[in-house]
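A single protein chain has been omitted from the complex, and every remaining protein chain is retained in its original position.
And now, subunit A:
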Amino acid sequence: MRRLRHWGPGLLLLSPSLILLAVFVYGLIAWTTKVSVSDEHNARGSKGFVGLDNYVNLFTNDINDRFLHSLKNLLIFTVVFMAGTMVMGLLWAFLLERGVRGEGFVRTVYLFPMAVSFVASGVVWRWLMNPGTGEDAGGLNAVFGALHLEFLQNTWWTNPNWGMAAMAMPAIWQLSGYVMALFLAGFRGIPQELREAAAMDGASTYRLYRNVIFPQLTPVALSALIIVGHMSMKMFDLIMSVSGAQWLTEVPAVYVWQALLTSDYAKAAAISIILLLLVAMVIVPYLIWTNRTEQRS
């Protein structure tokens, strides 16, 4: 009874959110898992349990190797997107940290793309990345043409091999500013005494950044990677507004939507669970790591 009085009020306070989480997050995950091991491939409903068949079929027996293709697309997209945002974000933050006039203005300019929705920027980038070349050129290709830089003209996202790298460009444009803000906060969080101490020891600017400042940015870099990485895995709206749902640019999230449109609930659920596992593979090590560092400090 005394123990209940001890943690009862706290539990009561938390219970609404716990219940909502239990039902709408974990409950729905459980339900999706259940659908993914059933044979509910049309509106007629499920006849029973089929084990992991839906998962196995996705990898071995999907018509046109559609699922493997969508995974490959996702991999290219994610790698380019993560590398691009990290490099651009760090570069901008570094330049701002070194001191520029009108920092507030520049910061706003860099951060602004984040305020635009992926759908809106996707529509614009669809036009910018017009694959026509020569006299049919539009968007960026037309700009290159006008500048007599024809060798830069390319097919953008319609390239079957590296198109997804072009697809990552709007996403990089949109989120680099956010990564920059994270890094800038990281730079600002480093105490001035450390820099002064390094200067006293006669460290060059290169050694200052290499051995003193960058190591302290590791937590920030990791957070940025996690945030950008899991956003990339779930990418849907940008791709739908740039290319629409089609084989060339299909990623798992788009495939889920397409499967749902044909009432193939079991397949859609199986892809969703795989997507969840992929995101978990990124998030869970991070959670463990933060938990450990928090305990240590």
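What we mean here is this: a residue touches a chain if its C-beta (ideal position, glycine included) is under 8 Å from a C-beta of that chain, and two chains touch if they have at least 3 such contacts; residues count from 1.
Rule of thumb we're sticking to: contacts and distances are computed from a predicted model.
Asks: Identify the UniProt protein name of the omitted chain, choosing among "MaoC family dehydratase", "Carbohydrate ABC transporter substrate-binding protein (CUT1 family)", "Dihydroorotate dehydrogenase" or "NADH-quinone oxidoreductase subunit D".
Replies: Looking only at the record, the undisplayed chain corresponds to "Carbohydrate ABC transporter substrate-binding protein (CUT1 family)".
Asks: May I ask which residue of A:V23, A:V109, A:L152 or A:L194 touches the chain that does not appear here?
Replies: Reading the full complex, the residue touching the unseen chain is A:V23.
Asks: Give the residue, chosen from A:I29, A:V56, A:L261 or A:L277, that touches the chain omitted from the document.
Replies: Of the listed residues, the one touching the omitted chain is A:L261.
Asks: Check each of A:V116, A:A165 or A:L248 against the chain that is not shown and name the one that touches it.
Replies: Residue touching the chain left out of view: A:L248.
Asks: What is the set of subunit A residues that contact the non-displayed chain in the whole complex?
Replies: 15, 19, 22-23, 27, 41-45, 63-64, 66, 69, 130-132, 136, 155, 157-158, 160, 243-244, 246-248, 250, 258, 260-264
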